[in-house]
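Only one structure is covered here, and it is reproduced in the block below.
Of the protein chains in this complex, all but one are displayed in their positions.
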Amino acid sequence: MSKKVHVQTTINGESVDFLCEPRNSLLEVLRDDLDLTGAKEGCNNGNCGACNVIMDGRLVNSCCVLGVEADGCEITTIEGIGSAANLHPLQQKFLEHAALQCGICTPGFIVSAKALLDENPNPSEDEVRYWLAGNLCRCTGYDKIVRAVLDARNGA
Amino acid sequence: MSQNGHKVIGTRPIRHDGVDKVTGRAIYGADIQLTGLLHGAIKRSPHPHARIKNIDTSRAEAHPGVRAVVTAHDLPQIADKLADLGEAIVNLRDASNNVLAYGKVLYKGHAVAGVAAINLHVAQEAVELIDVEYEVLPHVTGVLEAMEDGAPILHEDMKTTSMGEETDKVSNVANHFQHKMGEPDDGFAEADVVIEREFTTQTVHQGYIETHNATAHWNEEGQLTIWTSTQGAFSVRDQMAEILQMPVSKVKIVPLEIGGGFGGKISVYLDPVAALLSRMTGHPVKMTMPRDEVFEGTGPTPGSYLKVKMGATSDGRLTAATAYMAYEAGAYPGSPVGAGAGCIFTPYDIPNVQIDGYDVCVNKPKTNAYRAPGATNAAYATETVVDEISEKLGVDPLEFRVKNGAKEGTRRADGPVHPRIGCIETTEAALNSEHYRSSLAKSGNGKVRGRGVASGYWFNFNGGRSAISVSINPDGTINMLEGSTDIGGTRASIAMQLAETIGLEATDIKPYVVDTDSIGYTDVTGGSRTTFGTGYAAHATGQALIREMKERASKLWDVPADAIDFEDGVFSYRDDAEKRGSFKELASQAGDAGGPVVAQVSTNPDGSGGGAFATHVVDVEVDRETGKVDILRYTAVQDAGTAIHPSYVEGQMQGGVVQGIGWGLNEEYIYNDAGSMTNASFLDYRMPTTLDLPMIETIIVEVPNESHPYGVRGVGEVPIVPPPAALANAIYDATGVRLRDLPMSPPRVQKALAENGG
Amino acid sequence: MHAFDYATPESVADAVVMLSDHGKNACVLAGGTDLIVQLRENRRRTDLVVDVKKIAELNALSYDDATGLSVGAAVPCYRIYGDAEIAAAYPGLMDAARLVGGTGIQGRASLGGNLCNASPAGDTIPPMIVLSGEAEIAGPNGTRRVAVEDFCTAPGRTVLEDGEFLVSLHFPAPAPNSGAFYRRFIPRNEMDIAVVGVSASVVLSEDRSSFVSARIAVGAVAPTPLFVREAGDALAGQPVSDETIGRAADLARDAARPISDMRGTAEYRKHLTSVLTRRVVEGAVQRAKE
Partner (left out) sequence: MATIYIPSLMRDLTGGREIIQVEGADMRQVIANLEAAYPGFKQRLLEEGTQRIKPNIAVMIDGRNARRILIDKVNESSEIHFLPAISGGI
């Protein structure tokens, strides 16, 4: 084990400090040290998007980021996007469109879709499909997910 | 109010667990945190077939931070014994040896040891320090090669069995069975067109996004608790009790949310290892499986070889069919060839049929169920041959299917007779669909387009055991405890059936999936049984509650219980219009007349009431130069009996279609000469992405199931069955070349086109 | 993943010192989308990860139509295609930058990282070659420049010596009547490694009827991304026609020396090289005419 490093970040608007080994990914830190288990591990190599978070305004796979790299960064996870009492329009549309089955990929999809709508509030179906191609879902066949994102465009 | 006079059934309420899942709060297996938690990792075999000569764990044990190391020698030795666990038959010795290899490793990725350490990285470091000495043996990974004389033998004591009879020849063929009806030779003699073709399919994985996980705590009193993601908590409990040779009463399984299963999360892999490591350390131990180990160390569905022959008269009647089906079981016996054989000709009414099935061991992971196990391989063969026959006869392929379609009273090749089914209705709905009636525009970019159709059948396993326990709150809402883990929205579909029965809203029911100590035995969420079987229990629970509420009303109103009616959600006394009240109104007083209102119900319906049928239509565009196939439009038609929550029925259909598309076009385990899978990642095991698909159109046909109070038919599995064949038929329509090997990946398609001048 | 230390130098000089001190036991982290996965899967091992993202030069991105484009080695793909002016001037490079991994990967992955990873199939390398890119390298002996086509030496290996690292990439301004294009073939439509990737840049005559010059590069058909000089040279001075483009495609195919692996057989890759080269040159010509 190497020495742990002190990291200062802002996560979901709150200032958060943590200690981690350099080899710990941001995903590990979020899940194991900060109890933010909404980001999921599906592949641990950037190919499924289940762990996606927004880091300094950019969508990233948190499994492909070291925890130490988050120093000084602002991070938004699924826990920072809406709450049960105040759902984000994307979350509401995912529910209305039944855009989830098992739900394991859902946080990653919602985080990714939010990053899309932040950048492009009115994407076409092709743009939605292109942007979300790095998020794998094995249950839905994507149909209802794409519809939910399209339906969230104006409200988001 | 939906169609058919239902108030809740057929509507689309927001699922009860939805908010937790869109906000990231839902707790899946790997999300659990416990005090003093240790982390585990598995040492796996680099060889597909080898004798284990020695395992030296001393370096790993000495590694700082390591708390325990376990091998097969720490597992009880179990006799060769078949057990009926849930809905599947398992040889307990094989199940144990698959968890940790004993004596021999039988596939690359076979687990040989486990480690518990203070964190995952240390556990992984320790895995590298376990020294295993192997004597490498010749291996075999192909089903036909494994059946040849002189093939490397996986199990030196295994002889082929056949309907209870054991032959005396040692072989990789674990089982041969046969279904025979009529005289196929006579049938072929009557036929004017006879087509016989060979097909191959490759090993494919369920590809659930959540990897396997198990967290075990074996406390000092000998009580074992496991938190895990599983399709069947009780099945896990049974497997743990058998593999660890401990009483069922000492095992509690807590099913957390499950991130997909599709048949692949029934067997235990990590759970017994985590349990042993916990017993050795006194701490809870968490294990999660990396994605590459999910591919190489769990149970995919098999590659197969099929030869199918079918004959029809010139007026378009099928007269005979035969099938030779050899399926890879993987390392231990038990492929889904039996299920495949039960499905292969079942959408058709054919008087003369013979089916021979072979279950064959090969040096690959032990195969497992995957959505309509065995049926997709089978339909790829049959539906391609049917397409060829239709073409030869010059008839529309869907009209041919309608004319020869199975219906109530048709005898299946494996013997039983169909009850009321929706085979012909489904095919007719496809025939009349806007998609099928539309014409396919030509491509403007030099590529070629085609349309294909195919049908499929899945029996839907028997209803199975389900238990439900409810308590009524004073506000009339109901807490509903159930044992069926919810993979795709079954909390909602079960709660809706209870709500319908007692005249409440779906939101009045609060469903909870609970642990094995808190509810009666419930079979796995699988086999398309949950909305049918546990829904059946929900209906029975509603009936029990109505009876109990009538008793309470009789006390409150001082009238005889049998003079109280329940209609449209209202209890009323026949002889006095004043004495009436809704379920909710009565609930607020019912507790005063006999304590809290509760009900516990368990059911085990003795059949599924006939299977599910699907017919699919697909338009493709083929790039002749590269062999790439793109999907332009897809319509799936299916009989759902009664759609409880139509959005989730559509979702099952769309999800099954897309898994079938992946299987048809790109997914496969690619093995090298060393018997090693070369594409064990989501990058190289190419499951479809958003960009590979159009919207998937759905048409739900409702031919009510006479064996269910609301007419429900299981819907989850059959939609994966037709896609590969529908795609093959569409590729043929586009190019004039028939593909008979899966996957129909670009290199295969390009080669076939180049060789056939298509 | 084995343990390592982590450092964030803020100047090129500091980074050179750290890397020189550790030699082969240090590695450079920019976007990290390859490196972190390789470390996790034990395909690489290191004692020190040097994160170069805090060095100003590695984050610089500039373009003007006289001197061309400079891209710091750690600039992520999204910043490159997110700049409208750069995207318009180098569409061939954008073709590749937009398809490295998923959107999440593009939030981190850089051209510099793609080049230093030296995969034969690295998507951005063929377009960097045909755009006459140069790599600026810093090391104990100062800085040096190497043409992108000479940068990779074997799968996973580059010209970088111990203590050296990539600072930036430089591309000349596009010539008038020029166009560039990149296409890869993959079985899916996204999220894949190229079975074959081909890039071409062309300069057309004033009347756009003939080629003044052309450069063609092919990925995933040799141990390194392959600059097929002769295929481009064969177009120079020739009319724009199916025949001349077909000849260039034949030359590219003949130059390809692919292996058979699980992504495709050698035969299929050679076939695809020809098909894609034709399509890519046609695409580049189309862009040159726009």
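Chains here go by letter, A, B and C, matching the order in which they are written, and residues are numbered from 1 within each.
Everything below uses one rule, namely that contacts are C-beta pairs under 8 Å (C-beta built on N, C-alpha and C of every residue); 3 or more make two chains touch, one makes a residue touch a chain.
Keep in mind the model is a prediction, meaning the values are calculated, not measured.
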Next on the checklist: Under the definition given at the start, what are the shown partners of the omitted chain?
Outcome noted: B
Item to check | Which residue of B:125, B:349 or B:414 touches the chain not shown here | outcome: B:414
Checklist entry - In the complete assembly, which of B:336, B:405 or B:422 touches the absent chain? => result B:336
Checklist outcome for this item: From B:96, B:124 or B:267, the answer for touching the chain not displayed is B:267
Checklist outcome for this item: Of the candidates B:15, B:63, B:179 or B:738, the residue in contact with the absent chain is B:179
Next on the checklist: Tell me which stretches of chain B touch the chain missing from the display.
Outcome noted: 82-90, 95, 161-165, 175-180, 235, 239, 263, 266-267, 301, 334-336, 338-339, 341-342, 354, 357, 367-369, 373-374, 414-419, 461-462, 524, 526-527, 606-607, 610
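Here is the rule we go by: only the chains that are shown with their structure count from here on.
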Checklist outcome for this item: Rounded to the nearest Å, the gap separating the Cα centres of chain B and chain C is 44
Checklist outcome for this item: Chain-centre distance (mean CA atoms) for chain A and chain C, in whole Å, is 29
Next on the checklist: If a residue has to touch 2 or more other chains to count, which residues of chain B qualify?
Outcome noted: 121, 683, 688-689, 691
Checklist outcome for this item: Each of the following residues of chain A touches two or more other chains, namely 1, 21, 23, 44-45, 47, 130, 132-135
Item to check | Residue ranges of chain A touching chain B (in the complex, touch as defined) | outcome: 1, 21, 23, 28, 31-32, 35-45, 47-48, 50, 77-79, 81-84, 87, 91, 94-98, 100-107, 110, 128-130, 132-147
Checklist outcome for this item: chain B partner, complex, touching residues on chain C are 1-3, 185, 187-193, 195, 261-265, 268, 271-272, 275
Item to check | Contact set on chain B toward chain A in their complex | outcome: 12, 14-15, 17-28, 30-31, 33, 65, 120-122, 206-211, 257-262, 288, 290-291, 487-489, 645, 647-648, 650-652, 654-659, 681-683, 687-691, 693, 695-696
